[in-house]
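Read through the structure below, which is laid out as structure tokens, and then see the notes.
In this view, the complex is presented without one of its protein chains, the others remaining in place.
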Amino acid sequence: MPLKSPEEYVRSVKARKPMDVWFRGEKMKDPVTHPALKPSLETMKKMYQLAHHPKFKDMLTTTSHLTGKVCNFYTSPLMSQADAMRKTRLARAMGELLGCCAFRCTGSEAISGLYPITYEIEKATGTKYHERLKKWLARIQEEDLTVTAALTDPKGDRKLKPHEQKDPDMYLHVVEKRKDGIVIRGAKLNQTGVVLAHEVVILPTTAVGEEGKVYAVACAVPVDSPGMKYVLGRFPIDLRFGDDETEMVDVGKKFADHQAMLIVDNVFVPWDRVFMCEEWQFTGKFLEYFTAVHRLTAGACKSGGLSLLLGATKLAADSINVGRIGHVMSKFAEMGISAETLYSMSLAAGVEGFQHESGAWIPNSLIAHSTKFQATLIPSNALRYAREIMSGIGETAPSAKDLANAEIGPMIEKYLAPAKEGMTTEDRLRVLRLIENLTRGTNWSAMAIHGGGNTEASRLMALRHMNLEKLAKIAEVACGIDKDEAKAVDLVSEREGKIDYGPGAFKQ
Amino acid sequence: MPLKSPEEYVRSVKARKPMDVWFRGEKMKDPVTHPALKPSLETMKKMYQLAHHPKFKDMLTTTSHLTGKVCNFYTSPLMSQADAMRKTRLARAMGELLGCCAFRCTGSEAISGLYPITYEIEKATGTKYHERLKKWLARIQEEDLTVTAALTDPKGDRKLKPHEQKDPDMYLHVVEKRKDGIVIRGAKLNQTGVVLAHEVVILPTTAVGEEGKVYAVACAVPVDSPGMKYVLGRFPIDLRFGDDETEMVDVGKKFADHQAMLIVDNVFVPWDRVFMCEEWQFTGKFLEYFTAVHRLTAGACKSGGLSLLLGATKLAADSINVGRIGHVMSKFAEMGISAETLYSMSLAAGVEGFQHESGAWIPNSLIAHSTKFQATLIPSNALRYAREIMSGIGETAPSAKDLANAEIGPMIEKYLAPAKEGMTTEDRLRVLRLIENLTRGTNWSAMAIHGGGNTEASRLMALRHMNLEKLAKIAEVACGIDKDEAKAVDLVSEREGKIDYGPGAFKQ
Amino acid sequence: MPLKSPEEYVRSVKARKPMDVWFRGEKMKDPVTHPALKPSLETMKKMYQLAHHPKFKDMLTTTSHLTGKVCNFYTSPLMSQADAMRKTRLARAMGELLGCCAFRCTGSEAISGLYPITYEIEKATGTKYHERLKKWLARIQEEDLTVTAALTDPKGDRKLKPHEQKDPDMYLHVVEKRKDGIVIRGAKLNQTGVVLAHEVVILPTTAVGEEGKVYAVACAVPVDSPGMKYVLGRFPIDLRFGDDETEMVDVGKKFADHQAMLIVDNVFVPWDRVFMCEEWQFTGKFLEYFTAVHRLTAGACKSGGLSLLLGATKLAADSINVGRIGHVMSKFAEMGISAETLYSMSLAAGVEGFQHESGAWIPNSLIAHSTKFQATLIPSNALRYAREIMSGIGETAPSAKDLANAEIGPMIEKYLAPAKEGMTTEDRLRVLRLIENLTRGTNWSAMAIHGGGNTEASRLMALRHMNLEKLAKIAEVACGIDKDEAKAVDLVSEREGKIDYGPGAFKQ
Partner (left out) sequence: MPLKSPEEYVRSVKARKPMDVWFRGEKMKDPVTHPALKPSLETMKKMYQLAHHPKFKDMLTTTSHLTGKVCNFYTSPLMSQADAMRKTRLARAMGELLGCCAFRCTGSEAISGLYPITYEIEKATGTKYHERLKKWLARIQEEDLTVTAALTDPKGDRKLKPHEQKDPDMYLHVVEKRKDGIVIRGAKLNQTGVVLAHEVVILPTTAVGEEGKVYAVACAVPVDSPGMKYVLGRFPIDLRFGDDETEMVDVGKKFADHQAMLIVDNVFVPWDRVFMCEEWQFTGKFLEYFTAVHRLTAGACKSGGLSLLLGATKLAADSINVGRIGHVMSKFAEMGISAETLYSMSLAAGVEGFQHESGAWIPNSLIAHSTKFQATLIPSNALRYAREIMSGIGETAPSAKDLANAEIGPMIEKYLAPAKEGMTTEDRLRVLRLIENLTRGTNWSAMAIHGGGNTEASRLMALRHMNLEKLAKIAEVACGIDKDEAKAVDLVSEREGKIDYGPGAFKQ
């Protein structure tokens, strides 16, 4: 059975070749046991565990359309509308449970984007990209590996295209094409989960023209390949992590994630792991397919995190007995509605997708980008409400070690005693730290802004999928500039979005 | 075939008994031909016409589960997830085409709410409410009648319950129960479309306890019944309506709606038209079922109106050649995203519903109320953008009659000539008036605020469907107050919302 | 004494030569008595009356620095910090009292902008522009005339400069320079109050280069000059105005304003009324001086209107007894805070100004533009709150004529009876109409968006007055890129804004 247990997972990552991982100027002896990665490891283990859990195994596993065998849902491309809806529901559920990135999502999105595009490239060029991908995929499924997607290049001067940069490595590219494979060089930023994964899928971050064809590269690379280097990113509370149980109270929760800068220093990739190599004409469409799934997910997981934050805020409010005051309940309601908004948009993006010729299900781009746009904005009020409601002490609370101290502890105990029956002062500290963790200590709120694309990128992509000319024509009929009412009726019968929704999408 | 043509519809409303309809201190001779109702009549005719239109007939008609015959979609309760999704899509499409209320929605929502509740009351009490409803419904379907829902009572002192009001008529109630039927008295405000409908369904506007049982009444009343009186509401540009074609340019569009105050002055309703009478225990649940459909729709139709407004704004921008300027395109994008947000939420509310024992499909209450909450807020930026982008002249443009005048017209022609090839000055006036119409001239923007419930009503209802205690428990596990990780997993596996979503809702 | 009584004002405008004023395709016989202008006339009369009122005469009159005699405050340029603060306070007070434009403001702003710029031009070129302006001004003060400022040209294609337009008249310009004066041609849009004024001051709407020097023109023109034509702009409730007292209840208030399109059809202006003619180098600076006063005022008068709207909303809330409910009071607070925000910004713009060499006081441009930016955004929530709180009946209430009707009136009386002791149903209608008037019936809310410049114009101008490079340098020191701490201290000691604030501005 291809589903690893948490223990098998840990063994598998310990079995990787020695990796080049840096943190605060030092190379890690073993990333798997390093304190900075401990909460990440917990997250990963939980993800493997849940696939066996009675309440989640139906959601977290699926039958591979390649092998007919059970595999982890995240190792399969989205193959149906139901899959897309499941992606939304899972992302929300994992966000709610973990309050951080679930790590295995981006890989599944890479797979969902590559599946249809390799089909198209293979069809157009004859190169067996799709076949390769399927073969690679079957192995990933069989071994139940965690794959992450590497998208964001350093980009250098943002006004210049990849091939115009002073340093051509500012975007990852093919350095050499050999008989047995390719050599690639560059870097990828903000890589979530990569240090504890098995494989990373390199993807182009932008559409390129012919002059930039070396930047049109997609391939799968084992994370422990020679030449792969990782520098862990800092985040505010990174130094609180460790084995000290009391200090961990100040961390606020067990699960966390990590981001790393990935340096790809002339890494060799054999041809059977290469899924795009200089087919620049397909980069735009690939990004459309990929981001449709990626942004759908980015909205849904924020929805889950918002729910967790709402739960924490409720606890904090109750600890000072303001949980039933009018304005506090108003804010609870808004926080909850925010979560539903992102969830609904993500769900609708999946529902309104279409079946690609390859068999993959592509979510609706217009709604997916709209989802991410809202996901960059909507959480910000919720963050403010959470911080406001927990009151100033949430920002200035003493450490758990002070509370545990025999001399000063009792005084803190006395003065910070919660007003809620059955809640201890330590409990109160814990929930305040959970809010701190989510709102500023770790990167959860940062991912709402950046993960899956920022406000302007989402706005731009959404705009591209709107049909303003069509709407203008409808308006022309509405106000009598154009007297042809039948035209408006025809136009209205088609939904916005350049993508054809496929059969059955508009009517049921 | 039960589908009326527009002509048949007009004949049918002309055939009604003389009605008591007031406007500006005068009783109308014939509402069907009165200028103030002309754009409403156009709307209604269009709705009947579209049911025969090749592009819309599949959406606007359905097969009655009562008779097995084709009927208008709006004369049937929602019977499936697909019906719910169609409700969203139709509401958006009609909003986009008409830029005003489509009139037939509220009746269908009344039907969708009454269908399951009469089932429950009949089951509990034995009174054949459900049977009556189905019988009445079959006739409505057969005759293809337009039904509106009458919800909002005057309410008097908002802090007092119905039976506590100084004047007991402040909420409509049963005055007398006779052998052959009941007599009801009261008033309903803000009744959209009622004067051009065939029947109105009286509904309770609030849940009542036993002491208020006379207020627990639902029944269907022909609009021309003795004792029914209507006073048309004013809206800003109501005096522009009429037969003067040039003046109609200043109206901005052909379609509009109307709202009326409905006075129910001791109206007799035979028992076969009574669907609830003093079963106060069911008022709360009825409102839940009804509002779930009603608010889902209220979000979707605003989405359509936003699209029309976006099209008009695009035209206005092009008329001064700013349609491709950065900040204008940013605003276009936000307007479009706003439309997608409301659409997605409405769609998700339907998707996440459940099948009621009666066979009806009930949308998800939490999402439906969240949708309406957002629908009261989200359009307001779009309205501002539209007005900003059209520039000041949109608010102060001369009349079309000035433009048509031989002496001053040429000067206006010269100075307001659009910068867009092929657009005339009159065209430009038309599009500015369309924006004026939508943003303040008629009640489209007002309905975003009030129609289907205001911000606070939606917030409150959404909050009631959130499970804050559950979220708080998840948070307790997350921050280590509760060490039982399995509990959190269990809790997360259930979605928020008090309603059980029914089989298949959480996993596919 | 140069202060006209309201009666003298009316006589003076009746004494004007026959004017070419159009409305709905007809030339007005007499603008002073035309129903569409009646509420405007009431406004103007009130403005003249208040200058004699014990509570306002100190604010509305000043001692002319030109003649040493008492004159209306609006006929004098701002000559001190105290004058600037008074401009803010007056604008707020008039906005609160009238709920519409006070008409005399823009003229005073034209004067305040022309005063320093003519000084500079005269100093630079020797042409006696400043002397002319002072002489003209002395007469305006002596005769207590109402002056409006004509700024906004039709602009045609917004991407082209004035001299690049297909039709060169899209911006008003000098057609001919004669010995005795100049001939000008063009049009000005959105002219508030112009039809009931005595003089209009033509101003350039944009900075031009040498190639556009004919567009660099400023001059004063009597409104009844040959070649001046006016087309009244429509606004939603324009057809409700008239002598019918009952219908006027539906207007909602006595005072209103009007906007007109002004066509300047080869109008001759003698040299002693010309204050700029082809001095293109001074157009940018003129706009800076003028807009500093203009936008300061545009913020303050919105503040007053918001207060009036808050008062009306309070009444509407009390009429259904929700005035003391939590969320309603929260919204009252926000509405009031909005008013204070705009007021404070306007006040600060005046306080932080500087004394120009000519003696004029120039408000702080950065704050003035920031004020207008906020004034385009901040009222929009207040408008929504007002409409939400008054509830749907505010949008659909029957006419006052229905209420007055013997047959249907009593029914309306019964069902719309307010829950507030001492308030009649007619009172309730009145307050709902007042809210309708302010939020969408007339142009008050439109002026918040457009009057004095829209969001983007204000944003752009504000940005131009920020010193981002300076702030970046301070940040460089803060984060240690630059180790020179003394530099940051120096830089911080200067306030943002390109304008030197003059002696005493930074420290007291």
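Note that the chains are named A, B and C in the order they appear, and that numbering of residues resets to 1 at the start of each chain.
In this text, contacts are C-beta pairs under 8 Å (C-beta built on N, C-alpha and C of every residue); 3 or more make two chains touch, one makes a residue touch a chain.
Treat the numbers as computed from the prediction; the structure is a model and nothing was measured.
Among the residues A:94, A:416, A:461 or A:477, only A:416 touches the chain that is left out of the figure.
Residue A:263 is the one among A:93, A:221, A:263 or A:423 that touches the chain not shown. Only one of A:40, A:81, A:152 or A:355 touches the chain withheld from this view, namely A:152.
For chain A, the list of residues touching the undisplayed chain reads 22-27, 152, 154-160, 167, 169-170, 187, 189-190, 229, 231-237, 239-240, 246-247, 250, 259-261, 263, 265, 320-322, 325, 327, 376-377, 380-381, 384, 387-388, 391-393, 395-399, 401-402, 404-405, 407-408, 411-412, 414-417, 419, 436, 439-441, 443, 445-446, 449-451, 454-456.
Although one chain is not displayed, its contacts with chain B can still be listed: residues 326-327, 330. Although one chain is not drawn, its touching partners on chain C can still be listed: residues 50, 53, 55-56, 58-59, 82-83, 85-86, 89, 93, 96-97, 99, 248-249, 252-255, 307-308, 310-312, 314-315, 318, 329-330, 332-334, 336-337, 339-341, 343-345, 347-349, 351-352, 366-367, 370-371, 373-374, 423, 427, 430-431, 433-434, 459-460, 462-463, 466, 468-476, 478-481, 488-490, 492-493, 495-496, 506-508.
As a convention for this text, only the chains that are shown with their structure count from here on.
Chain B and chain C have Cα centroids separated by 39 Å. Remark: chain A and chain C have CA centroids separated by 50 Å (rounded to whole angstrom).
Contact with two or more other chains is made by residues 330 of chain A.
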